[in-house]
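One chain of protein is taken out of this complex; the other chains stay put.
Our next item is chain A:
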């Protein structure tokens, strides 16, 4: 009797004591062992991460996950996607369910410092806007006092909205849903006068509405929304891989290297290009990868400009121009750190 009790206590202690340890091991080793990258994305935001009718994922966040997979495995298909609501996303990353969160997530100080997470880079500079129905004849957000506003819970959107109305001494009714689809449906059903989120999101979600052309986006941008991929805090190697994946795509764009000419560029005499493509120096091994890491990214996924054009640019339904997301040399904010 005593013996069984003791074993029970000891085994309970063992299960409890060690079973709950969060996964703190090196993420890169975990990913390599699994053989794929587990990437958290949105539940369907055209241009960022959404599925077509065959279940294939696309969007710039999806492309980012694929770029990381290419850098590690030389295979952009070695990714599994976890669709997450705004509310679920940080818990999924903290608990180790996903290795990387690329879900149009705004970089804020509290998220960066209090959640045990680290933001890496900004893959899309955005700002919050408002959408109203055309027949309301509203031309400025300043006319919205008293309006009912549909938003997603668990977003920066909710807080910026509050700040904006408060600082302009306006009153509003908050109608907050957990899932974006419900937000859009409720706005479309007339529950709200206004739909607010990141401007890119407004363009994307407008495509899902009954009559997209009857909705206009007001000129005001009320916040900074630097959107970027997030990793767990305390794994510097993994953070480096994610950061440099983005910089490699920016540097490639800057020096004119793209998925079509990358093989030819391998023999370029420009030392900057040679360093990116692993012809000179051995930058990949220092971050736990091999020297072809950036070559693979560009070959499989493309440079930043290509990814943007394919998913958000004028040729897509979203028709978003580069604006702030142009390279710094073209007056934008996208600035790659030098690979050297």
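Following the convention adopted for this analysis, a residue touches a chain if its C-beta (ideal position, glycine included) is under 8 Å from a C-beta of that chain, and two chains touch if they have at least 3 such contacts; residues count from 1.
Everything that follows uses one rule, which is that contacts and distances are computed from a predicted model.
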| item | value |
| --- | --- |
| Record-based protein name (UniProt) of the chain missing from this complex, from "Heterodisulfide reductase subunit C", "Amino acid ABC transporter permease", "Quinoprotein dehydrogenase-associated SoxYZ-like carrier" or "Putative flavoprotein involved in K+ transport" | "Amino acid ABC transporter permease" |
| Per the touch definition above, residue among A:155, A:200 or A:296 touching the missing chain | A:155 |
| Options A:147, A:276, A:294 or A:307, residue touching the unrepresented chain | A:147 |
| Footprint left on chain A by the chain that the document does not show | 5, 8-9, 12-13, 16-17, 20-22, 24, 86-87, 90-91, 94, 110-111, 114-116, 144, 146-148, 150, 153-155, 158-159, 161-163, 166, 172-179, 182, 185-186, 189-191, 193, 232-234 |
